[in-house]
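One structure follows; several queries about it will come next.
Heads up, one of the protein chains got dropped from this complex, but the rest are sitting where they should.
Right, subunit A next:
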């Protein structure tokens, strides 16, 4: 959801025009959307296959295009961190001197309607406001209420660089962002940290994956299109496979140089062989045939004439943009006049949308309710369940999954191995994957961390802490009820396993260890005890979410964010309601 102020739109359009980009104002109208903020609407009926926006890649804001591109390159900083730092320098140090400023100043990290309050992701809300999301998947599965170390490290790297550049050659330190050297006041430091986070959040909400050279970038106008969860009208096209040294598509000078060097090497070897030949073997006198000369001359005249014609055409028509050097936004559906034109940011749950983009949408089919922490809690309080969980985690689960995959081979491609309901829309989604790139495709929980990886080679620092983390334990992270209220295979298995009579469990576990366990037993939901086990954990989760729903917000977040938290909790409650129906029949 774009929160671009209407007054900034003209500056953005001018930026695009100055950059010789094409945005079809005859077809598109940018105005307030019912979703909040602005959106892009069809002025007339637009057929599928219409390019609404075309921008040369030199007019998208990537770290590689930024004023400090060479400094970031020298420090080997890339990825989102590079983009964040570049954004901060462009908007606080270079400002009007930067030709990116007319566009970048429209990206505001503060809420203009709310006293300039920073818009932060949930991990940086105060404890009261975090309470609005307690027990949701955002909290329990994605751990998105806990600040990530990488973000803080990114902030520290940015500060170190700012100080280094300042010392080395006097480059101004971004005021209010990275100037903490002489500041003792911890509140002032925190306010800078939060600004840094807010920049990261604003960027993460708009960033597009571009190519091997630019990596990710902010794309003017492209970021005005809102997200549609199932039926986007647009695809974002950018040739990903370019030279990572210069960004050129196809044969660039780097490839050319390489090819020439290879050819020279081959020739050198051939010559080494030739030298051993006797001189007499070579032809002594050669002459050029008159006919050869005449043909050469005729060909050359033809070539020159063609070149002249080509140039005259160019002069009269002007140069066309090379699509390989551009990003395009092109319709994939017919769009009726008056309708909003939607992009897709990917198949994303509301948790992901809120964490990365700062909004939620009603009836999001990618929403799930997750039971990992619920079952972990049960295991902590019950020795018997704990033993079963340990056995399941160490022995049973892998065997079960293997059996499951064999059993349901056709569904194997659904990596989740669950009952998730992939419909037609996904197929459409994959069509433009080769052009890559709507923002993200997989909502794997890891993605949330990935978006913050910075360029340094920091594998050693990134080692996971020893402590048990849910994402390390697939049996825990996959315990879900999907949007339709269906428990997935992992959850069914866990419920069956934990509700068995002790003797039954002992027998069953032995059978499994000897590879003749009746795995089908774990998928059943007609067993009274399993049924009531599931019912019990659903009801407990409902109660917990109900408490969360009833808790109050502080004034740390704005109304829009409050509404998002309610949407998120309500969506999970709705899923639980659907899940309960068959159980209580």
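Everything that follows uses one rule, which is that contacts are C-beta pairs under 8 Å (C-beta built on N, C-alpha and C of every residue); 3 or more make two chains touch, one makes a residue touch a chain; residues count from 1.
We take it that contacts and distances are computed from a predicted model.
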Check: Which listed name, "Chromosome transmission fidelity-like protein", "28S ribosomal protein S35, mitochondrial isoform X1", "Methionine aminopeptidase" or "Proteasome subunit beta", is the one UniProt assigns to the chain that has been left out?
Finding: "Methionine aminopeptidase"
Next item on the list: Touching the absent chain in the whole complex: find that residue among A:33, A:50 or A:64.
Entry: A:64
Next item on the list: Out of A:19, A:332 or A:523, point to the residue that touches the absent chain in the complete complex.
Entry: A:19
Next item on the list: Write down which of A:48, A:308, A:337 or A:390 is the residue touching the left-out chain.
Entry: A:308
Next item on the list: Identify the residue among A:183, A:212 or A:256 that touches the chain left out of the display.
Entry: A:256
Checklist line | Interface residues of subunit A (partner: the chain not displayed) | finding: 18-19, 58-59, 64-74, 94, 97-100, 168-172, 213, 245-247, 253-254, 256-258, 260-261, 282, 284-288, 292-293, 296-297, 300, 303-305, 307-308, 311-312, 315
